[in-house]
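All protein chains of the complex are present and in place, except for one that has been dropped.
So, chain A:
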């Protein structure tokens, strides 16, 4: 036997040996009966000091199903227990328990029994055998009335008001019976889809009952309107019992015993507010088997809940007056209540927001301890420390909080701060709270943060603060200070990399922090740390600014002459990076590859980058054709390509974008032999030969052509009539003639493009536009998807259309000039309407004099085309 004490339950007895699974409390609440297979025990609850129980051995092979003490005064010595198919009526007198009646009529196990509420001799029992028997103890041989219900009954309950009415539960249905009309139920309620575990009538209403079910709900029915539940209470577990409280409109629920998930608490609800329980009775270590109410002194508001659990402990819970109030019960006299209870009494149930607020409260506020949070009393006590002492602040939440009503702040006993500071704190808190609750927002956390900020400020401004504070407090706020809690504390130092290698730094001048207590505290996270008056009336002398947080009191004596040293320092971080502006300026990319490498190696040596000299020399050796083997290019050499690639990869991984990009350019450039490249470049530069594709792609078929396609496209569309063979033929060439380079690593070459692009951007930032253009020439930009009219020519022999001037399959030139009848290779113009055209020069000459098409088709080409483009 062990006794545990807790503020909530004042009697706790453990009876391991009883193995009882039924419990009953007599009508005066004095005795409790515990019944199991082996013992029946009776304990006096009024006699707290005496832990003794009276045990009566009971030799039976059946468990006790249920037990109940007669609720009437006349026969309050009687109690009844069910044992399999039998009911045993026991009499408790003079400390002895004797069996007086044995009621047998059921043919199957009895599931439930219930004494009549007012008639001391009447008792109802129900069983799996589908019968509900009503017994009169004056004739115990047979039931006085038997009700046949077809389905097995699990619960039976007499109505608390109407003496004739009783309700029984059958699986998911409820049947109502009138004992005067015994043949059939008078009412039938299809209550739940799952099994009903518990049934209870309202203590005051004749027509109101509650059913608790496996489907995790408690449903409330008005028997006048049985089709639909009056209301539903949803929980997250199957409900074993749901019983009304004898006071107010409360309800107590327990979960199904089989469900051993550690949920051993009883929940107290207010039936008017079914969202969350009003209270949770925590204490049992195993499921609660039975609970009953007890009222030690009649006509008193001292209600107690007696619970018996599978852990074989009996707990008696005191239901505090405030809990009763939460259930809507209003005791007649309130004596010795504190202010809080006065407040709670006045209004309806608004407990949920507060409970939620408490649970969401971040209690890790520096310098602040939350001592106590009591949802039920709607109070919260916090302690803050400052150099002037300790402040204990009690916050009381009225019931209507936070809907326009701010909580009440009080400096509690035990505070050691002086009056002026406490006034100041209270003023600030009220102000912040008011700001929040006006918008129906909760305010506890902002208030607490503000409190800490205020205290901190008082710590620092210990000399002159009051006048300033009060003044600002009265001033209307420009932006409202309440949300400063969520605005991050301003940065007062920082570093940013800008442009290519500049590092811009700003920070606080020395001395960075005041010498006093602030050194150890971490930097606050929110702007509210600066005090509630931050942001109000900008630039007034007394405004708290960020600087005042860090420095001594702004020297007001100096007036406007106060100067904060706001420096920005620009650092040259170029030594941190491998990219070098000087190199960028001097590197060349035009000319023979070998010459480029040699030249760039020299450049690197003048800058002092000997490592790069080596790399360039190596690149030169790799890239330039070997004298001995004139025919063999380095790309065909087993080591050449790989060496170049690994060089590029190395520099890229070092973030030396400059070197990586330069090598990429050279690498790409080298694909063409130097001489061929030169000739191709010349061809490109002569516009008339631009479309001479054949010759061009003889020159190596490199994807890295040297003219940015943007230029080509632009040139090609200077005149809308110009036949656009250039850019498209170029594209075709690239696709068709693309000779995969020895290791065609697509991914790698894409990266190379990025390197070039990144280097071009760096050059751009340096303002080296010429060098940037040089690099961009090596870019292999994606050919732009052509959108618009496209001219195609049709081969006269193959009848296939082609976008270039020669047929794709037979390679014959496909397009003849309408004037000179010679095949067109270079620039051409066509009429969009009739399709006739030819050499640009010829067309130009023709249309200088004529308006009509040279073919004689009668088309007014110029006018028609102009009309079309308009």
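Here, contacts are C-beta pairs under 8 Å (C-beta built on N, C-alpha and C of every residue); 3 or more make two chains touch, one makes a residue touch a chain; residues count from 1.
Here is the rule we go by: contacts and distances are computed from a predicted model.
K.L.:
Name the omitted chain as UniProt records it, choosing among "Protein SEC13 homolog", "Osteopetrosis-associated transmembrane protein 1", "Rab GTPase activator" or "Ribosomal RNA-processing protein 40".
P.N.:
Cross-referencing UniProt, the chain left out corresponds to "Protein SEC13 homolog".
K.L.:
Among A:591, A:767 or A:867, choose the residue that contacts the chain missing from this document, as touch is defined above.
P.N.:
Only one of A:591, A:767 or A:867 touches the chain omitted from view, namely A:767.
K.L.:
Which listed residue, A:12, A:502, A:773 or A:810, touches the chain dropped from view?
P.N.:
A:502
K.L.:
Could you tell which one of A:182, A:246, A:573 or A:826 touches the chain left off the display?
P.N.:
A:573
K.L.:
List the residues of chain A that touch the chain left out of this view.
P.N.:
So the residues of chain A touching the missing chain come out as 478-479, 483, 486-510, 512, 522-523, 525, 527, 535, 538-539, 545-547, 550, 563-573, 575-577, 579, 652-653, 655, 657, 703, 731, 735, 746-747, 749-755, 758, 761-762, 765-767, 779-785.
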